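Below: one structure, written as structure tokens.
What you see is the complex with one protein chain gone and the rest in place.
Going by the order they are written in, the chains are A and B; count residues from 1 in each one.
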Amino acid sequence: MKRGARLDVDLNCSGGVVVPTSYYLLLSAVLFGLGVVAFVFKRNIITVFMSIELMLNAVNLAFVAFSRALGQLQGQVFVFFVIVVAAAEAAVGLAIIIVISRNRGTLNVERVDSLKH
Amino acid sequence: MNEFAAQHPILVVALPKIVVVLFVLLTALAYLTWFERKVVAHIQARWGPYRVGPHGLLQPLADGLKFLFKEDITPAGADKFVYFLAPFLSLSLAITSIAVIPFGPKEFTVFGQSTPLAIANLNIGLLILFAITSMGVYGVALAGWSSNSKYSLLGGLRSSAQMVSYELALTMSVVGVVLMAGTFNLGEIVQAQQGFHWGIVPRWNLIGSPMPQVLGFFLFFTAAVAETNRAPFDLAEAEQELVGGFHTEYASFKFAMFFMAEYSSMITVSCLATILFFGGWLSPFPQTAAWTWTHYIPAATFALAGIALIVHGVRYLTILGRVVLPGLGLVLCALGALFTRPGVPEFVQGPFWFLLKIAVFIFVYVWLRGTLPRFRYDRLMNFGWKVLLPLSILNVVITSLAIVLTQR
Partner (left out) sequence: MTPQIAVFLILAAVAVAGAVSLILQRHPIHSALSLIVVMVALAGLYLLQGAEFIAAVQIIVYSGAIMVLFVFVIMLLNAGAEELTNLSRMARFVGVPLGVVFLLEIAYWIARATSHMAQTSPQAVSTRDLSTLLFRDYVFPFELTSFLILIALLGALVLARREDSD
């Protein structure tokens, strides 16, 4: 597992070993990167939209990890807001996708290019 | 043994609890089908299952064998992975939701480890129940889509749209109870309903203070009946409507899994209704010294039921009935005698009242199915969005007003 295990020695650990913050941040970075890859390489517009949700989830994980590490709750409040905004964005975005597919007849992003030519 | 128990708490405590609850739940599911068929039949002035065993008591066994031996067909062009996933998802989610339900007050000790009468006593138990319910929409939607048939797709979409709409009213109608109890923990919600008004009337949330949750209870039960796709909200899966809806193309065991999931959700909703509005495992009688004779009501009930079964069974038609029914009656009498032993009545009180209340709610569920006609789909959605949701928001507003005014 490429989790950077060799580097995450708990220098300040007092008592039981817990999962270090850097593990969560690395997982968040990996998920975000995979979201970007999906965004760039997939051609179905709904899958592209889902990769945006994946990126938002990765960011939520980073927020919660920092919220625990710094002992504040503002991180979790922000996660709450991110989830709400993602819901609103998904609703409007999917409505737009429905309209595009109705007008163009296709869900392929590479075919919605009439501004190019 | 106690040291082994201290080192392996999961093995000694959690695993036996899970096994017992699962076993009891699956048996209850099987006999719930028998119960429903009998009650609906009697409502319709006929007998119901009668021949397979005395009073049709072996009917669930026969049905189970039938489901196991039927040919398992997969429609052509179906998405195989999703087609197999949908009933498993439905059933596993429905059975998992029993894990957070507390059956009784006391903690009992096994091998030195003290444990409450619930598999998992979570601080956010109620939220987890709603989370599991909201994931249950996938079983229906994916089943309808993956069957590659227009009736299934339409039925699946309608069913899942209905479930999503009534989920809102369901969660909002419960907010009043949460406000009054101040916690999401199901065990603590029940404990907040202890005590009696004027010494006689129990302080269940239905008649609680500061605000009786009558509106909340009716909203909750209506939304729950719609959420579990039961009559009169079962348009999307009834045979007379869409050829069976989302489970049209499902054969033997997968079909049985959908139905087990539906009955399991029925049981979960009944448990929730008793915990949230009817005091859960609290007895309806005051717990003062003058009322300790009520502690022997479980014993009396079991003994009377046992004697009635024996008296009825010895004159039954078939030989099997004349053996099995009095045997069952003897078991019930023995249990009744066991409940009079010292120390046992206090332990049995909680689960007895809880199971009794659940049985009442399940009977109401089956009664609704037998008597009410079906909703038309557009009226169903109208009702959910334009009647139930505003009423549940009104319930939240009134309850919070009442709490604020009485706390000044």
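Just so we're on the same page, contacts are C-beta pairs under 8 Å (C-beta built on N, C-alpha and C of every residue); 3 or more make two chains touch, one makes a residue touch a chain.
Computed from a predicted structure; not experimentally measured.
S.K.: Report, in label order, the displayed chains that the undisplayed chain touches.
M.R.: Over the full assembly, the chain not pictured touches A, B.
S.K.: Have a look at B:Ile43, B:Leu58 or B:Met135 and name the one touching the chain we're not showing.
M.R.: Here the residue in touch with the unshown chain is B:Met135.
S.K.: On subunit B, where is the contact patch with the chain that was removed from view?
M.R.: Touch set of subunit B with respect to the missing chain: 79, 81-82, 85, 122-124, 127-128, 130-131, 134-135, 137-138, 141-142, 144-145, 153, 156-157, 160-161, 164, 171, 184.
S.K.: For subunit A, which positions touch the chain that isn't shown here?
M.R.: Residues 1-4, 7-27, 29-31, 33-35, 37-38, 41-44, 46-47, 49-51, 53-54, 57, 60-61, 64-65, 67-71, 73-74, 76-77, 79-81, 83-92, 94-99, 101, 107 of subunit A touch the chain absent from view.
As a working rule, only the chains that are shown with their structure count from here on.
S.K.: Taking the mean of the C-alpha atoms as each chain's centre, how many Å separate subunit A from subunit B?
M.R.: Computed value for the inter-centroid distance: 37 Å.
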